[in-house]
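So that we are looking at the same thing, I have put the structure below in structure tokens.
For this view, one protein chain was removed and the others were kept in their places.
Lettered A and B in written order, each chain numbered from 1.
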Amino acid sequence: MILLLQTAIRCSAAFIYGCLGEIVTEKSGHLNLGIPGIMCSGVAGGCLGVSVYMRSLQDPALASYIMIVLVGVLGAFLFAAALGAIYALLTVSLKCNQNITGLALTTFGGGFAQVVMDNFVKTSDSITRVNFSIASSKIASPLPFAENLGWFGQLFFSYGILVYLAIALAIVTAIIFNRTKIGLRLRAVGENPAAADAVGVRVNAYKYGAILIGAGIAGIGGFFYVMDVVQGLYESSGPIEAIGWLAIALVIFTLWKPNLAIIGSILFGALYMLPSFLDVPSQIVNALLTMVPYVATVVVLIVISVLDSKENQPPASLGLNYFREDR
Amino acid sequence: MEGKVALELRNITKTFGKIVANKNVNLKVYEKEVLSILGENGSGKTTLMNVISGIYAPEEGEIRINGEVVYISSPQDAFKYKIGMIHQHFKLVEVFTALQNIALILEKGQKYDLKEIRTSVKNICEKYGFEIDLDKKVYNMSVSEKQTLEIIKVLYRGADILILDEPTAVLTPQETKKLFAVINNMREDGKSIIIITHKLNEVMEISDRVAILRKGEYITTVSTKETNEKELTEMMVGKKVDLRIERVKTEIDKPLLEIRELSIKGDDGSKKIEDVSFYIRGGEILGVAGIAGCGQKELCEAIAGLRKIESGFIMHEGESLVGLAPKVIIEKGVSMSFIPEDRLGMGLAPNFSITDNMMLKTYAENKVYMIDEEELATYPKWKAFSIRAWVAIKTFFSRPFVDRKSARKKANKLIEKLEISTPSTETPVRRLSGGNIQKVLVGREIESSPNVIVTAYPVRGLDVNSSYLIYDMLNEEKRKGTGILFIGEDLDVMLALCDKIMVLCHGKNMGIVHASKTTKEEIGLMMTGSLNLSETKNKEYGKAKDSNLTEEEWQKQKEEAEKEGE
Partner (left out) sequence: MDNQKVTVKEPLFHVAKRDNLKTKYKVLIYACAIILALVIGSITCTVIGDRGNPIVFFSSLFNGALGSERKIFKFLKDTSLLLCVSMALLPAFKMKFWNLGANGQILVGGLAAIACMWYMGRGTNGAISDTVIIICSVIASMVAGAIWAVIPAIFKALFNTNESLFTLMMNYIAQSLVLLMIAIWVQGTGKTTLPEINYGHLPILFGKREILTILMGAVITSAMFAYLKFSKQGYELSLVGDSQNTARYTGINVKKVIIRTLIVSGAICGIVGLLLTAGAVTPTIGTNTANNMGFTAIMTTWLGGSNPLFIAGTCALVSFVNNGMSEVKTNFGIQSDVYANVVIGIVYFLIIACAFLVQYKVTLRKKKKQAKENGFLNGEDKKEVK
């Protein structure tokens, strides 16, 4: 049981990043369906960073922990934010349809990641494989004192640094939303951009900021998934895209609240990891198990729509572009 | 007029596509004065104010503040020059509390300290005499509370020039008085106030000077003391208009639509209409007065079959309309046209062409091919038969398809009759101007020759001439013996046009008065709930004595309703 929970929490970080990124974006009134593609490009950026760093060393085994994490996270964030910038340019400045732009981004992102991975990171290369297994083991290495604390340590301290970063980010985001001027303004932009504009909030600046940061956070999620959950073995962008979609659905489940994203992600982490965790030999049972997270998402969507409470609504102007001179 | 010029506009021009909203407008506002901007709807008042407050960028002209040329390209810039605007449609974040909405305007470097904001807001409230609950969420607020919040926001930010866009449109006469008191306080405090309105009495009451706009052009500025309402009207509309709306005398008929003890719930589950009874006779216009959002929309929707009722009866010529599909109600001759604030919400499809909008209610009818029987009789039998067969086949195969041809004919007829200005019948109505959109909607409703017309805000935002066209159309229908329920905003118009006026306050019927025997003040008091005529009279209030149903039949209806309830 503890083992399942442990697996769930570990995997949940990927969802937290994705979900958090989307929450930040949606708070500015933009529904970014490009998150799957953005997470893929995060993979590309992070892996490229790690790969370049490790190839520059004489002996990859001596790579420093801090550098790997730093280079990886930074690369993932930057690449993802670059894609976010395309989305922001198209939807904020050029006022294009958000859904369509997002979907185009997903198509592009998946291909882009694959190209980077094949041509620059060279995943099929044996050097890369060795490098990545070293990097992955470093990134996923548990906190030093976890072993001494028995089941407690296993449950709370046995994860790589990026898991803690995810949770910390979620909490910080929650605080920013509820306790600061920036958070208040961002929420106002998502709720009623005309109102925010009228009091002098720079609507487009906030939108750009939220979309870029949101995309960057989601990108770290992709990098985390490859380096931690599947231990550096990247094959295709398929599973990352699936996580991206689930993360977007999770936003509805968490009612646009970053702290709820942690709990929701752990739940989905558990469901997602169920097939590989139980490891049943029967193909039939496995096929059924892979279905579970998606069916669960559908159930969540239905339940939330049936409940339809007044308080927990999406940002009022979600999906609508703002043009000041609209009449 | 002495004093310093606070704001000056020179040759401002603003266009939207081909539409010129403002053309060479010049304006001066002094310190310590109230300037009214008077103009009909569509005369460019709001556009001009949006230019000053940085929402719109003008194509030409310059703005001077305290004598210096400035560029106001965003609301932030406007704030830098201490210009604050209270928009007609409030710019508030619904899910925030009043305090959070005020906190939004904190500038760079100001600390996010709600306690401090609370104290300074309280100071402002005391200074000018506002009352507000700072922890109330905006979506729970009344219109007047929201307006108060908007004014506080602007004052908190420290504005010297305040622009109020039709502030009284949504207020009761009593609330308006309160607002004017506040405005006077602010003037005493040395602020310049620009107030947009098209209500002449308010112009006379509150302002020092009046600037007049007509069709986007600046006409002149006059001092209030040196003018009168009649002169202002002439300047506003350009030519002399007969302010008197004709009240057609007709033979009144039996009640066409009888509504008894009707209760309706709104979207949020609260009671929007409570135990309301009234009736409309053929050849009569019943006006419905009330502050915006007092259940007018729900009432319309219930009659049209779009909203479930809680309890009560809606009887049309003795037959119940309750529970019938909207389509059936339309077929019975009850037409409803509700003009919402954006003018497009109900009854029109914005992206559809005029033709397609013409067939909204009739698209499902099958096309009928005419056969000229007399001519057919002259043909040999086989030919007559084959013609009949061909028509039958055509009729059969045209069934799944819409009949756009005859709709286009109707559209052309309407365009000609109502002088709708449009490039063609295939233009999406979204592209038409507000007035023309309304003509299409109201025209279509009347063309369908109903016997009961329910119309809400049919002249909303129309210029004087178009408004009169609509009044004429309604009067013509009245002559034909149609019963009309007219839900309106402008009390003056209702007093002139309607035979009787029902006043709603928070969903309750406050009384039905004869338009020729009542006064505006009386209706105003009823709108705010200070006066309730229905209480003072007997229980049968709002029930026709010569009802289509006998008392026994009503009793039977009630019993049936109760049975169903179980």
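FYI, a contact is a pair of C-beta atoms (placed from the backbone, for glycine too) under 8 Å apart; a residue touches a chain by one contact, two chains touch by 3 or more.
Bear in mind the structure is a predicted one, so any value in this text is a computation, not a measurement.
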- For the full complex, which residue in A:Leu57, A:Leu94, A:Ala168 or A:Leu278 touches the chain that was left out? A:Leu94
- Message: Just to verify: which one of B:Pro173, B:Gly266, B:Gly333 or B:Pro350 makes contact with the chain not shown?
- Response: B:Pro350
- Which listed residue, A:Ala80, A:Ala104, A:Ile139 or A:Leu212, touches the chain dropped from view? A:Ala104
- Query: Which parts of subunit A are in contact with the chain that was left out?
  - Reply: 33, 86, 89-90, 94-97, 99-101, 103-112, 114-115, 118-119, 237, 242, 245, 248-249, 252, 282-284, 286-288, 290-291, 294-295, 297-298, 301-302, 305-306, 308, 323, 325-326
- Determine and list the subunit B residues touching the chain excluded from the picture. 16-18, 57, 59-60, 68-73, 77, 80, 304, 306, 325-328, 330, 336, 344-352, 356, 359-361, 363-364, 400-402, 404, 431
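As a convention for this text, only the chains that are shown with their structure count from here on.
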- Hey, how far is the Cα centre of subunit A from the one of subunit B, in Å? 47
- Message: Looking at the complex, which residues from subunit A come into contact with subunit B?
- Response: 179-181, 184-185, 187-188, 191-192, 194-202, 310, 313, 316, 324-325, 327
- Item | subunit B - residues contacting subunit A, complex | 16, 53, 55-57, 74-76, 79, 85, 87, 90-96, 100-101, 103-107, 110, 112, 153, 157, 268
